[in-house]
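After this line comes chain A, so read on.
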Amino acid sequence: MWKLAATLAVGLGVIAGPAAAQDRPERIGMGIFTFTSGPAAAYGMPGRNAAELIIEQINEAGGIGGVPIAPTYVDEAQGGEGVVSEFRRLAGDQSIGVMVAALSSGNCMALAPIADQLEVPMVTWNCDTHQLFLGEEHPYVFRPNSSTVPEFISYAAYLAQKSPDATRIAIINPDYAFGHDAAQIFTGAMKAFNPDVEVVAELFPKLGTASFNTEISRIAAARPDVIFSNLWGADLENFVRQAQARGLFRSSQVVLALGESVLQRVELPEGVIVGVLGDGWWMSPDAQANERTKEFVSAYRERFGEYPVFPAMKMANTILAVQAAYEKAIEASDGWPGRADLREAFAGLELETLTGTVTVREDHDGLVDQLVGVTVASDEHDFPVIGEMVRYPADQVTPPVGEDPMAWIGTLTPDFAASLPKPGSYE
Partner candidate 1 sequence: MTAPLLSVRDVHVSFGGVRAADGVDVEVRQGEVLAIIGPNGSGKTTFINLCTGYVKPHAGSIHLEGRDITRNTPRQITKLGIARAFQIPQLFTEHRVIDNLMLAVAARQGFWQVLAPLDQPAHRQRATALLEMVGLQDQAESDVATLPEGIRKLTDIALALALEPRLLLLDEPTAGVSSGEKFPLMDRLMNVLRSQGVTAVFVEHDMDLVRRYADRVIVWNQGKVVADGPPDEVMNDPAVLRDVVGVI
Partner candidate 2 sequence: MRIALLLALAALFVAFPLAFPWLAFVFTLVISKGFAALGVAVLLRAGLISIGHALFYSLGAYTVAYLSRGAGVTDLILQLAGAVAVSSLVGLIIGLFMVRYRGIFFAMLNLAVSMVFFTLLSKLYALTGGTDGVRIGTPTLFGTTIERDTLESILLYGGLVLAFGVGYLVHRYLKSPMGEALPAVETNEIRLEYLGIAVPRVLLAAYVASAGLAGLGGAMYGLLVGHVSPELAYWTISGQLVLVAVLGGIGGVVGPFVGAFFLEIIRSFAVIYFDNIWNLIIGAGLLIVIFFLPRGLYGLIERATQRGPRR
């Protein structure tokens, strides 16, 4: 028994080496939360890969203020309590300066109050739910990414511009907040842009569904003009394979909100509306004009055997945001910035990312442009790429600070969609 206790003590001692807050540390500890197992890993692993690569590149270039980043990865698939207890453990380690968490909205919602309580800055990299900052203020939580509201309004706008006559829409989204919120936002915006729109089928299969065949029959029977889906990961791949074989892509205009993430894995036909929930498309004109991005993309491709899908770009951009915040904080404070100093730095942060710019507003939410397009065949690659692109400016599609997002959607008019840049305008 006491032997066990001694082992425990030794094991713990290694982890919890305290560091004086104001000295320049030997390393910047960073907790990074993503799914590295379970069905969500298909989406989470690119995030982890990108984190690994971008951190390596930052460290090779001298780290942040001369200090290298030391990441600790946490698998979100272990469930709520495991994620929370890991967060607490890492927060207890004073060498950890910041948390990059998390992929799943559920985990973000669970972690946010804990970040506030433990006063450790938490930067979300993928949980885009607009509910994060809706009811509660989170002084220590920042999102240098867009939220579900601009993301899904953009698809409605693109559709309104491209197929103005489409009125019968079918929705098949995953059965949790992300899917339900997206359905609500997309439907709300569609109806604002064209009052004749009706939802002819609305399905929420549960996460991890393997066979969508009955859902596909149900959708086919409803004869929709448009099929909208924000399925992702293995679910999206399954849906695409089954739906494509059964002719769904021929009979309706399909919108796959997270379609870019499977372009390299499953053969999508041409003409499917896809996007990247932000501006993180590695082949976008802005990305291709950026030497650093090209370097990142080729290094990623070389190491992981595929091009960085948008979750990878989101993760890389988020870590760049952390770097920018640190550099701002180092400038602002006398010694090495502590957690509270870093928090100060995030407010109003502006930076150039690999694929565009991001601004962290005073409500801690990010302003990021939205990129949408359709799949087109590519001369360069053996998989389709995004063509007929549009880049909606962030400030035009994001609800203003302090406004209820759903109420704001209700104020939109057909003119709003017409006032936005047109499909194909981003070249």
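Simple rule for what comes next: a residue touches a chain if its C-beta (ideal position, glycine included) is under 8 Å from a C-beta of that chain, and two chains touch if they have at least 3 such contacts; residues count from 1.
Inclusion criterion for the candidates: all candidates are chains of the complex that A comes from, given by their letters.
No experiment lies behind these values; they were computed from the predicted model shown.
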item	value
Of 1 or 2, the one touching chain A somewhere in this complex	2
Sites on chain A touched by candidate 2 in the complex	1, 5, 8-9, 11-12, 15-16, 36-37, 73-75, 78-82, 84-86, 88-89, 91-92, 105-106, 109-110, 113-114, 117, 129, 175-177, 180, 206-207
